[in-house]
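Removed from the display is one protein chain of the complex; every other protein chain stays in position.
Think of it as A, B and C in the order they're written, each chain with its own count starting at 1.
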């Protein structure tokens, strides 16, 4: 199992290497009748696209998605939607020197351990380029969720030591800076810090936060298929993610029950609301109708130009300077990937959840008749 | 889908409610020929067992596992291993008052949202009692891993604000205190803090850390089935877990590439080693042969005797005091559950990994002939 | 993987050996709110129960199902429903002599090949007794289907060379003879034939036919998850089944397009009907709203008292006479197992199908609000 498929009803299968012919994805299980066009996909891909600022690699990747199947006369047909993004700017030679050397922080050594050899061009399958396919699939999930009144919004919460000030939080600011931070003041400080690190040919980590609005109560299953467990898997499956937390996360471990419990309140129309949201919108693995809020910790880009000691495939000591064109920080381009993974997970669980109540199933099939 | 099954080759299915006849688990896919007895299981269950100290509930649960199938003449047969732990001390009446009231921090409201009604006795399916089944299954996985030279060891890393001092870390101390902390001095402080909170009828959270030793390089798959993603899902599927991190985790997000990258070193017998282990033993989702290290953040026990405002099923405001017998902290009894989930995940990925290399498959089947 | 779990949303996991403590099943994914009692299960188990006529084994199996979880106040809760049928009449000694001998037509040799050794008592996991668990699970699926107006009815279509005469077909007659044949005249002939074979200590095969009424059009998925493909897998997973066919089946291979195509007709209320049903109710893997009709071919019981030549575990020639208490024909007791497998498959696909159309999903979630 190469592990390239995710999901139970809404299934996503990605393929492709950074320096092969292209990367692609098959989305199987998207319901029929969803209006969809290539421009819906492109809007998401453009946010992941490199070469847009000094904080992202200067590689000119095309990143144009072509829909190969599953859409007819502007609507999904229920058949698998196959999409491809062709690789155009490969420059394989840049990477030739890593064939026999294990880059620190990369998967070169572990791929060799697992498979006996590897496609050494640009990280092959473990390249960040694989996330292009995830974003294309996630774009479809986002279009689907929108029809149900659900939106997914991620942003950079912190860059190195600089964290968004909750008081200054303004989501409108997110797209006004190159770090996708919803706080202009912190963004400026973080940018300065990043430039300083770039001057040292070093790299920086950060945290992405994601908010899912409009999820109805009841999504996710108890026990192993909890909504937050599914989100954790989807998010931790992104290359550089080292941590995941929902709601108050690790801070909750330092809290007390009386502080951390969210009090229930009578809401409008007999609904139930919560006075606070320490839980992050999920109780017992099931959505409670409030905002779902989670965070992902990204390690610093492992590709740095600083000379690093390492070993060769043959186990001999050597030194490496990674010259290629690399982002000094993963976070800004990862923001939309986080949204994509959250959207895919939520879409799948929404479909699964339709079968939870007997009376709703009976009424569904009575209507079908 | 009630989501009660986990795993691809090594599959685990749990069942049972806190106040039903019992809880149980079916372990399907455990290889044939593994020596196994009920005492192997019991050793793990005893560590989860309540009523052992003032920090755990006084309920006298039997917690004795009975093996119903899959073991013959002291060895697993390859058939599903069914185990049950009968409920003996149920005292349903203690819980009668929560039929119509939503306990803050619990899944009462979300279960009602999802299923239309719920088994309100003691949390039903979302009760911590379900983890008994996980521990029974995890015990088998631990026996399996031991045959491959792999051990899984968890402990309380922090309780409320008190964290194990790395300088004093001593795993031998873990079982000498009621909090399972590998640092006697911190344990004493944490115990005092806990008693103080108990006096206030409040509860406390904490962090469990887990180390997996002896995992060969190559376990886990790229893309969606990364080893750390699978661990994250398994751990986040535990009821009160709000965060997961591998290696340096969230701290890595504040680090730089030059600090965070683990330098490779020539090891013994042509092997590759690492000078540090910021990665936590996993690179690109695949084990690198060093220790796997991860942490889980637990929220404070939501069941507290302090009066809390909340709403009824009918949406009317009310107040609740949760009287039952509840642990003031989840962490100590969760330590063995974390081990169980880590063992189950690792066992499954080890079996999956056997099919990664063509030459090894050919030699496997040649030997079979 | 021991392969003991079936289904995507409605998941069934069986466990247990013929001569262990019992056999059981966990049904996960049954919707909440379905009225269910042990007597619903028992009605199905009684039809599979042995010891009822001279054509079935004289073993006195209890075959009483106990529900251990997932049902509260007479309704399913959405949690896994665990059921067990305890073994009471084991008589292990009867089977002791087969520890080292491979019974022809049985799985003794293949289990040894796969697992290195086996639980030799009464066939262990490959015993027909495992189907008790399937029937218990299928009974729940049948109760579920009934709520949607769907019924599943199987019967013996042929016994050895004797086949039901379509002109005399009368489903009311099915339960009036010991072979479950819906044609009294053929049943009498078949019974005489069977007694003749029993006198020779030989055994007989037969065909079970199954009709599913009331399935709405649209169930099943194109490509790999066709409704008929799912039925085929479920039915072929029964121990002695050697063939499966839908609609005209193998006869269709000798037909022509003009004969075999079912003409569409205008039906009531703008519905579409078919003039004939050569297809067996499924077109392109998806139900067409007419009766689903399929057949399963059962081999003769392999356990016969006639002396048979075979080999020992050590590969030496020997002779075996299988003395135990065995059915001379599998078909009568398999009828309800076929119904169970068909019901389980149909229930799962009905739940999956709810996510096929965008407009229905939108209206489902609007209603939820």
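Note that in this section a contact is a pair of C-beta atoms (placed from the backbone, for glycine too) under 8 Å apart; a residue touches a chain by one contact, two chains touch by 3 or more.
Just so you know, these numbers come straight off a predicted model, no measurement behind them.
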Omitted-chain contact residue, chosen from B:73, B:167, B:319 or B:359: B:359
Hidden-chain contact residue, picked from the options C:122, C:138 or C:289: C:289
Which of A:24, A:138, A:239 or A:284 contacts the chain that the document leaves out: A:24
Given C:28, C:63 or C:221, the one touching the chain that is not displayed: C:221
For chain A, the residues touching the chain missing from this view: 1-5, 8-11, 13-17, 20-24, 26, 28-30, 32-33, 68-70, 72, 75, 77-82, 84, 111, 114-119, 121, 124-125
Hidden partner chain, residues of chain B it touches: 8-10, 29, 31-34, 76, 78-79, 144, 147-148, 216, 218, 222, 350-352, 354-365, 367-369
Residues from chain C at the interface with the omitted partner, ascending: 1-6, 8, 14, 102, 104-107, 109-111, 113-116, 125-126, 130, 158, 160-161, 197, 200, 202-207, 216-219, 221-226, 228-237, 239, 242-250, 252-267, 270-272, 278-280, 282-289, 297-304, 306, 308-311, 314-317, 352-353, 355-357, 359
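Convention: only the chains that are shown with their structure count from here on.
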Top chain pair, ranked by number of contacting C-beta pairs: A-B
Whole-Å gap separating chain A and chain B, where each centre is the average of the chain's CA atoms: 26
Separation of mean Cα positions, chain C and chain A [Å, integer]: 44
Residues of chain B whose C-beta touches two or more other chains: 1-5, 8, 14, 111, 114-116, 125
